[in-house]
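Every protein chain except one is present and positioned as in the full complex.
On to subunit A.
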Amino acid sequence: MSAGAPVRLEGLRLAFGDMPAAEVDLDVRSGEIVVLLGPSGCGKSTILRALAGLLTPTAGRAEVDGKPVGGSNEACAMVFQEDALLPWRSAARNVEYALKLRGVPRGQRRQEAEELLAQVGLEGFFDHLPGQLSGGMRQRVQLARTLATRPRVMLMDEPFGALDAQTRSEMQQLLISVWRQYGTTILFVTHDVDEAMLLGDRIVLLSPRPAVVREIVDIRSPRRPGAQFEPEFARRRYEILASMGDAPPAELSPEGA
């Protein structure tokens, strides 16, 4: 399977006009899940878009596997929050388009698309249009489509932000199992602390706009099932909220109580 690639952001500055949106230094090891956590509007999407080559930095460098990001960059694939599927193509045909872009010969595309969709739990929905699928299913198709490009880095921009709690937790489990199989590097954006702690090896806390790295939190034994029910989890959660300036007063904290 295509293994992950390291990602390096060095003095990366992004701006709209002369309004700075982000100034980031960050090293991501290959095969790691790094979660970018920050308040809405701080510049998280902007950082991912720069990595995807959709936005040119005003200064600094963004490198994937030692090579600067540019133009259309096949090493990074992006999963968007909104409906980024092509609505006139069925689930299978959406995946087939990604396969076509990867250069898979026409005759093999359908079968490989069906395998990928089966992998994300969409057997029987191959011929459904995105409009006929639920939000969670559409994000599954996006995941399959992204995997079809054999990405070495997956950029995920609040991919589960619009889903209900139950579906979201299903999708988190699915993402973890897919990541275990493919070993891609994942940069995952969210503003949900619990999601960050469930998925990440490391959590990068960003300041409000312009996004600057405030702190990098290492998660000990990441993605351990049931971890969220342990007191340790609550304590870390509180710490993260506190350093984001979002925590209740100290006497209400798990330790104060």
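One rule holds in what follows: contacts are C-beta pairs under 8 Å (C-beta built on N, C-alpha and C of every residue); 3 or more make two chains touch, one makes a residue touch a chain; residues count from 1.
Operating definition for what follows: contacts and distances are computed from a predicted model.
For the chain that does not appear here, its UniProt entry gives the protein name "ABC transporter permease", which is one of "Copper-containing nitrite reductase", "Acyl carrier protein", "ABC transporter permease" or "Xanthine dehydrogenase family protein subunit M". Residue in contact with the omitted chain (choice from A:Val34, A:Ala84 or A:Leu163): A:Ala84. Checked against the hidden chain, the listed residues A:Val28, A:Ala98, A:Ile219 or A:Met244 yield one contact partner: A:Ala98. For the chain left out of this panel, the touching residue among A:Ile47, A:Leu174, A:Leu205 or A:Ile240 is A:Leu174. By the touch rule set out above, subunit A reaches the unshown chain at residues 1-2, 49, 52-54, 72-74, 76-78, 80, 82-89, 97-98, 101-102, 112, 115-116, 118-119, 121-125, 128-129, 131-132, 137, 140, 145-147, 149-150, 152, 155, 170-171, 173-174, 177-178, 181.
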